[in-house]
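Handing you this structure, nothing more for now.
One protein chain omitted, others in place.
After this line comes chain A, so read on.
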Amino acid sequence: MTVRISELSVVGPAGVMVEPLSATVEPGATLALIGESGSGKTLTAKSLVGLLPRGFTATGAAEVGGVALPLAGGESAWRAIRGRTASLLLQDPFTSLSPVHRCGDQIAWTVEAATGSRLARSERDAVVEARLAEVKLPARAARAYPHQLSGGMRQRVAIAAALASDPQLLIADEPTTALDASNQAEILDLLRAVQVERRLSVILISHDLGVVRGRTDQVLVMREGHVVERGETASVLAAPSHPYTGALIEADPVVAAQSGTRLSPAQPVEGELVVRVMGLEKSFGTHRVLDDVSLDVSRGEILGIVGESGSGKSTLARCVAGLEHEDGGTISIDGVALAPGRASRTPDQMQIVFQDPYSSLNPMMSVGAILAEALRVAGRDASEVDGLLETVGLPAQFVRKRPAQLSGGQRQRVAIARALAPRPRLLICDESVSALDVSVQADILRLLAGLRDELGIAVMFISHDLAVVRMIADSVVVMWNGRVVERGECRDVLTAPTHEYTRLLVAAALRENTAPQIGRE
């Protein structure tokens, strides 16, 4: 039942996207494919299930349990073989399930497709229940529509559907990237447990080394279509031979969290107070999002705000920025209290860098026009655009480019440049690096730390990942259910958390491995 891939390569309209690569995955073993966006890891995965986009072709050979995959074959050749040999688990459980069908139906269809026969009604409920039990979901999940489930539960349904055809190879393409830190570990552990049970071969694709560590046997590091390094996961991570692998490991927040490395030295808070938030309250309908939140940010300080989605950290940022109207409490800048809303605020008080670099820049405006507009707002001359680009580490010729021509990291740099243009006293980074690859993420964090040192601005750095926050923040505030549950120096919070929830976050940040090892069960 071994999976063998030999000389697999993918050719696209722009040339060779994946150089020939070979690999073997034993039953029950996991092969990790690591690389940043554009490295060809997803194309490799798609070629193994015959889902390459139009214009792309795969060559070489691959077999799963002795059955050759029709790499160059058409849709009909694939239909006969797909699912029963290899199954694909996608990244985003919010879009990979059909929103208008019950979860149980979606699993049952896959079972029916794989066996080629329709299930009787009575039989069908039992089959679906068994499949759900395998992914530790209660039988009532079968009756639910995807929107009624949490992200973690949805991804469990997706796993059940992917396994419903009883494949011998499961390809998981960034299976946890869209999930919260606490859910990530659960899903990965579940995958591992199922894999051990079924003696399943798994190809796990990720840009996150934390996912790979301790959960995979072999690793292939890919860059620009080439395999730059391969070997046993443990030995590659311990002693990388290729400089790129080394850089990836160094950029990983988890590695930094475990070793205690920082991108910028923690600074004692001694600057003048810039922002003071006192007893902030906010409700959406009857749901209380912010409950008596108070915090201070001083000049030259990076304050990290950590919490999972729904903890109120983004709402806090939006209230401070004036994009949301608070119900009670005060927000003051430089000692002056501000009325709720944008009208009482000026661009030189605070700016936000948003999470998604793909939608935070106007697609119809050139980089030059975007930055010139931000400069004019502050009464600065448009000729300073080049200098601004230089500040964020972009060459001057980017002036003419449109956002669509830039990578995610480059876009985020433009967004930071735009935020810096009015010389704000406070920079709010709302999950600003969460959508980026690990290596790009480290670059942006380094840029932010450098800007703080250079310009001495105050920074509110919001993230769901404590590992990322502790790389640059001086002090940290932990939010849970709209309240501040813990605050203090970054190092103290990480090493000696007092609140139960903080302990969970720290464990998630260090990606503490709770997965069963092979053969132990």
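FYI, a residue touches a chain if its C-beta (ideal position, glycine included) is under 8 Å from a C-beta of that chain, and two chains touch if they have at least 3 such contacts; residues count from 1.
Quick note on the criterion: contacts and distances are computed from a predicted model.
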Complex member absent from the view - protein name from UniProt, among "Oxidase", "Glutathione transport system permease protein GsiD", "Probable chemoreceptor glutamine deamidase CheD" or "ABC branched chain amino acid transporter, inner membrane subunit": "Glutathione transport system permease protein GsiD"
Full-complex contact with the absent chain, from A:T110, A:S311 or A:S475: A:T110
Touch with the omitted chain, as defined above, among A:L90, A:L237 or A:A256: A:L90
Which of A:R143, A:R199, A:H325 or A:R342 contacts the chain that the document leaves out: A:R342
Of A:P265, A:P363 or A:G379, the residue in touch with the unshown chain: A:P363
Interface with the unshown chain - residue positions in chain A: 49-51, 53-54, 74-75, 78-79, 82-84, 87-90, 95-98, 101, 105-106, 109-110, 112-114, 116, 158-159, 161-162, 165, 321, 323, 342, 345-347, 350-352, 354-356, 358-365, 373-374, 377, 402-405, 415, 418-419, 422
